[in-house]
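Sharing a structure with you now.
All protein chains of the complex are present and in place, except for one that has been dropped.
Should a chain be cited, it is by its letter among A and B, assigned in written order, with residues numbered from 1 in that chain.
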Amino acid sequence: MALLPRHAWASPELRDKALNELTGGRPISDGRVTLTIPQVAENGLSVYTTVQVDSPMTPDDHVKKIHILAERNPIARLLTWHLGPRSGTAKVSTNIRLAATQQVTALAEMSDGSFWRDIKPVVVTIAACIDGG
Amino acid sequence: MALATARVSMPKEVGKGDIVEIKTLIRHRMETGYRVDSVGKKIARHIVKLLTVTYDGEEIFRMDFTQGVAANPFVAFTTVATQTGELVFVWVDDKGEEVRVVKELTVA
Partner (left out) sequence: MVTRREVTAGLVASAAAGISAPAIAQAKPRIVVVGGGAGGASAVRRLSQKAGNKLAITLVEPKTVYTTCFYSNLYLGGIQSLDTLQFNYSTLGKLPGVTLAAVRAARVDREARLVRLENGAQLPYDRLVLSPGISLDYTSVPGWSKEAEAVMPHAWQSGEQAKALKQRFDAVPDGGLIVVIAPPNPSRCPPAPYERVSMMAHALQKSGRKNTRIVILDPKDKYPKQALFQQAWEQYYPGMIEWMPPMIFEEVKAVIPQTMTVETGFETYEKADLVNVIPRQTAGQIAVDAHLTADNGFCPTDPFTMKSLFDGNIFVLGDASIAGDMPKSAHAASSQARAAADIIIREFLMPGAEPLEYRSRCWSQLGAENSVFVAGRYQPTEEKIKLIESEISSLTDSAETRRQNYRSSAAWYSQLTGEMFG
């Protein structure tokens, strides 16, 4: 099975462009967001990911959206979660595809219009036979 | 027994104001559209595009998918138990096909 040529894929620049579009150019602060993702993903086909944002999730103060972005996938924005005061927590999980070793970004948009992010590196590889014993 | 295409796991009964943990799983190939078959023909994209969840008719959760989401997508999230009612989960793919699961939540 062949894939599209690499040069057609996203890059850190395209990821930054996507971030800019999502934030409307507003500043992004580090913190409040925790992206939990394996440091080494044996298999890029399915990487289990959890994002948790520190927020009271009240009508006045809650997370509106969480985006996951990649820098070396065919496209930069992998998914968006829409939350609200009925969510209770801002803790969400899913499984994503990672095309190569890269940094993954979780971007949260708050009800007050502020943006927060966490970024984690993931090594995508085939591991040798480690029996864990 | 046969496995349904989409499954939802959540408690049947909770207390008012409790945080309800909800897990969902849908069997879907999430064909990216980047793959080429053994004779060089491009395999068409076919992915889930959207999951919406309503609780007594009001939307409480929504997820936009792209081909960056893995095959057989697993999605977990939470909601606050407000009153006894129906949660309706609807997945829509890029062909417009829908899969629907309905769950009753009893709130004490």
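A few notes on this one:
One rule holds for everything that comes next: a contact is a pair of C-beta atoms (placed from the backbone, for glycine too) under 8 Å apart; a residue touches a chain by one contact, two chains touch by 3 or more.
Note that the coordinates shown come from a computational prediction; the quantities given were computed from them, not determined experimentally.
Touching the missing chain, out of A:L45, A:I75, A:A100 or A:V123, is residue A:L45. Touching residues on subunit A toward the chain that is not drawn are 1, 38, 42-46, 48, 50, 93, 125-133.
Panel shows subunit B; residues 1-3, 7, 9, 23, 25, 27, 29, 71-72, 74, 76 of it touch the chain omitted from the view.
Throughout what follows, only the chains that are shown with their structure count from here on.
Remark: subunit A and subunit B have CA centroids separated by 19 Å (rounded to whole angstrom). Considering their complex, residues 1-4, 45-48, 50, 68, 70, 73-75, 77-84, 86-89, 91-97 of subunit A touch subunit B. By the touch rule above, subunit B contacts subunit A in their complex via residues 19-20, 30, 32, 34-38, 40, 55, 58, 60-80, 82.
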